[in-house]
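Note that one protein chain is taken out, while the other chains of the complex remain in position.
Chain lettering (A, B and C) follows the sequence in which the chains are written, and residue indices restart at 1 in each chain.
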Amino acid sequence: MVRVTDEVRRLRRRFQERAEESHIWEAVQLARHADRPYTLDYAERLFSDAFELRGDRAFNDDEALITLLARYHGQTVVAIGHQKGRDLSERTRRMFGMPHPEGYRKAIRAVDLAQRFGYPILTFVDTPGAYPGVNAEERGQAGMIARSILAFCQATVPVVATIIGEGGSGGALAIAVGDKVLMQENSIYSVISPEGCAAILWKDSGQAKKAAYAFRPTARACLDLGVIDRIVEEPHGGAHTDPAAAATFLDEALRQALSDAEQIPAAERRAARRAKFRQMGVWGVVDDGSTEAV
Amino acid sequence: MVRVTDEVRRLRRRFQERAEESHIWEAVQLARHADRPYTLDYAERLFSDAFELRGDRAFNDDEALITLLARYHGQTVVAIGHQKGRDLSERTRRMFGMPHPEGYRKAIRAVDLAQRFGYPILTFVDTPGAYPGVNAEERGQAGMIARSILAFCQATVPVVATIIGEGGSGGALAIAVGDKVLMQENSIYSVISPEGCAAILWKDSGQAKKAAYAFRPTARACLDLGVIDRIVEEPHGGAHTDPAAAATFLDEALRQALSDAEQIPAAERRAARRAKFRQMGVWGVVDDGSTEAV
Amino acid sequence: MTPVEIDVQRPKGDEGGGRRHPNTCPECRSHYREDELRHALRVCAQCGHHFSVGAYERIEQLTDPGSFVEVGGDLRSVDPLAFVDLRPYTDRLLDAELATGLGDSMVAGQGRIVGRPTALAVMDFAFMGGSMGSVMGERFCLAADLAIEQGMPLIAVTASGGARMQENILALMQMAKTVGAVDDLREHGIPYISVLTHPTTGGVIASFAALGDVVIAEPGALLSFAGPRVVEQTTGEKTSADFGRAESNLRLGQLDSVVPRRALRSELAKLLMLFSPAEEEPTGDHAPPPPPSERAGLGPAERVRNLLRLRGRRG
Partner (left out) sequence: MTPVEIDVQRPKGDEGGGRRHPNTCPECRSHYREDELRHALRVCAQCGHHFSVGAYERIEQLTDPGSFVEVGGDLRSVDPLAFVDLRPYTDRLLDAELATGLGDSMVAGQGRIVGRPTALAVMDFAFMGGSMGSVMGERFCLAADLAIEQGMPLIAVTASGGARMQENILALMQMAKTVGAVDDLREHGIPYISVLTHPTTGGVIASFAALGDVVIAEPGALLSFAGPRVVEQTTGEKTSADFGRAESNLRLGQLDSVVPRRALRSELAKLLMLFSPAEEEPTGDHAPPPPPSERAGLGPAERVRNLLRLRGRRG
């Protein structure tokens, strides 16, 4: 009695067929690879000049999230990205790419700057999630994530978001609401980490692999579900095997996506972006006539 | 050789003549009188309904500055005011009306709300100044005052500011940029407290009375200098002798000022408010021909 | 109990374990008959503890009798990912609907509060821990659509453990989708009041719930992005007893007000008045909340019919 569309049936069949595909766990591992290129690695290769915009003008400068004013193919853009660290000291300083509210406040400031000068925004998403600490909570982690999402909704400049590693939960989405959303081939994007999902649903975080198979945080699943617009190729073996090649693939995809986003008239862009996300979701309708099972 | 206008000469003569008028120090004392009505005392009498908007959505709720959504003569307004305390406990809680950055951030939030819904803004200024503590500084006191002033500049809704007690320095100005600026008869408005001025210029804060005579923080001087638009009458002996009567005088002045501010077309209001403050200041011009001494 | 709850539920007064009766106060152990608890708006007469309130009962508490009309009541979650953890998602959905009589974790529609029309989006924690999936997101958007179409405010009442893991990335996208609806409200100058009840955490508090033009909460409600258990397990930090509680959130600048349930209807009526145009002076009488009665909108008969259909399908 719940009427579902052919599209839902197709999705279910596709996912059931691919139940054990090895790529899922491989992607989880590659997305988290210690040598995977981070935001600044791509910034160095993509931008001819860059100036780091630091600080939230309220509390501190959260180095887990960086914002840049940068020149990209002769055009000024604002870049916003999570930033993990390479060695232990940098990892600690950057909190493993997990922002506090101040990081999102800085992102909002960067969006505001882009908006005032009409600069396109490029975001690079790579976080296990927002930092789940007492101080972060006390300073309004939830509200600041919400306000960051809202800032991206309100922007009338072109926004292209790319998941370049871990797209973890609301902490990722906070800077991932774009006119175009891309995912690198071996990046992951999910509502919770596989470990977190396993801990809750299987009552055992050791079942992360099982959880990953079940909830499919892969680029391919996201594309199938209409959540992203394009998968960006990586060098064979993953982006870390050849960062320069990965940057070249990313560059080509970003230029195309930016060009597509720029086609949308500025006056319609906010409504169009809203409409894009409005259609995300799958549901059925209770219906007297139908006999279709989910 | 510095050419000055007749207006400057008039001002100087006027102030020199009034050098010792007793009202200056009386106003300083009345403005700080322990029983003087505060923002909430007027809010109770002026508004038929009110809902307190609390919190800066970032760090805390600064009770030295309050913001209200309120109904004023059948129209919804946003009210923003410093709030001193009556007894020691309330005074401590409200930091004697001296806001931290969070207070100004809350004010900015209230301005944003007013702006989005087209509600006029009424402000009530009554502070010795922004709180000069280490924590306030570390959380960006200066920048937040600047951003609050900017928010008032940017608003396109009508803004009426009234100095109801102490208008102390940048902490007062942060919420005092209005289309119309009023001062109660016995309120004061100055760049620094008389004590602070005395401590710096006379090297002796005990010389506050002398400083007050010199720098004239009175409503009359502010009116003469073009800084305010109107002096609001108080009951004989000061507002504290009859708060209800003081509220009635204030009500009449606010209605008139609000009505005047509403005459300015919304599209011109931001530029008009900017122009109003742009003309504040007095200077001379180096000129070959002139022989006029300052 | 749904899986989501383990993230957000902090035992209150009964750490010793053991299932308490749902009508026994977890704070003071007072026990109430169902009708007396319902009549008391599910507030403990002894200690003021606020029990959970279902979506339809909340709507009864707040709106004028007979004024509520539901939208999107025919939407149902499906299972595009063919998600199976310890049990299939489709089984969990069916159980939730059978147990609660709800089609999902939010009821959307419009009604009147002391005479003033308003759109409503009310969550129910009993449906899979108030988790946010595709249906909840769409229902919230439908409520926002109503508000925009008819030029009336939107009031959301939340209770949620966060996003629904079984819909994974689609659940996450509901954060963007619902915030987009808030953006739509803002672009149209429509007032939006958010009422946070125990618990509101995860993806819900980090999206539309935090973005009310006015944000109020019920006393004692846990309101945080990460629940206390996640914080302690992930960071090793200890959380205090008032961690994430409404009162802490008020002190920390995240809320405009903490309003006891008995005052909620009149406070919302005042806000609706304040957000109404200057010409329109308040006309409604400030009557006390209507006595509990049959829920408005979709009738119980129709609800049961839907349930039977679903059961029939699975049987």
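Everything below uses one rule, namely that contacts are C-beta pairs under 8 Å (C-beta built on N, C-alpha and C of every residue); 3 or more make two chains touch, one makes a residue touch a chain.
Note that the structure is a prediction, hence the values are computed from the model and not measured.
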Query - Contact list for the unshown chain, restricted to visible chains - result: A, B
Report summary line: Which of B:R36, B:R71 or B:R147 touches the missing chain? It is B:R147
Report task. Can you work out which residue in B:A64, B:V111 or B:I192 touches the chain that's missing from view? Result -> B:I192
Report task. Go through chain A and note every residue touching the omitted chain. Result -> 49, 51-61, 69-71, 74-76, 102, 106, 113, 116-118
Query raised in the report: Mind pulling the chain B residues that touch the left-out chain?
Result: 1-2, 4, 8, 11-12, 15-16, 19, 130-134, 136-143, 145-147, 149-150, 153-154, 169-170, 173, 176-177, 189-192, 196-197, 200-202, 211, 214-217, 221-222, 225, 227, 270, 273-274, 277-278, 280-288, 291, 293-294
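Following the convention adopted for this analysis, only the chains that are shown with their structure count from here on.
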**Report entry** Farthest chain (mean CA position) relative to chain B
**Finding:** A
Report task. Specify the chain pair with the maximum number of C-beta contact pairs. Result -> A-C
Query - Chain ID, smallest distance between chain and overall C-alpha centroids - result: C
Query raised in the report: What is the distance in Å between the mean C-alpha positions of chain B and chain C?
Result: 43
Query raised in the report: Where the centres are mean C-alpha positions, what is the separation of chain A from chain C, in Å?
Result: 28
Report task. With chain centres taken as the means of their Cα atoms, state the distance from chain A to chain B in Å. Result -> 46
Query raised in the report: Residues of chain B that touch two or more other chains: which are they?
Result: 57-59
Requested in this report: List, in ascending order, every residue of chain C touching at least 2 other chains.
Outcome: 186, 252-254
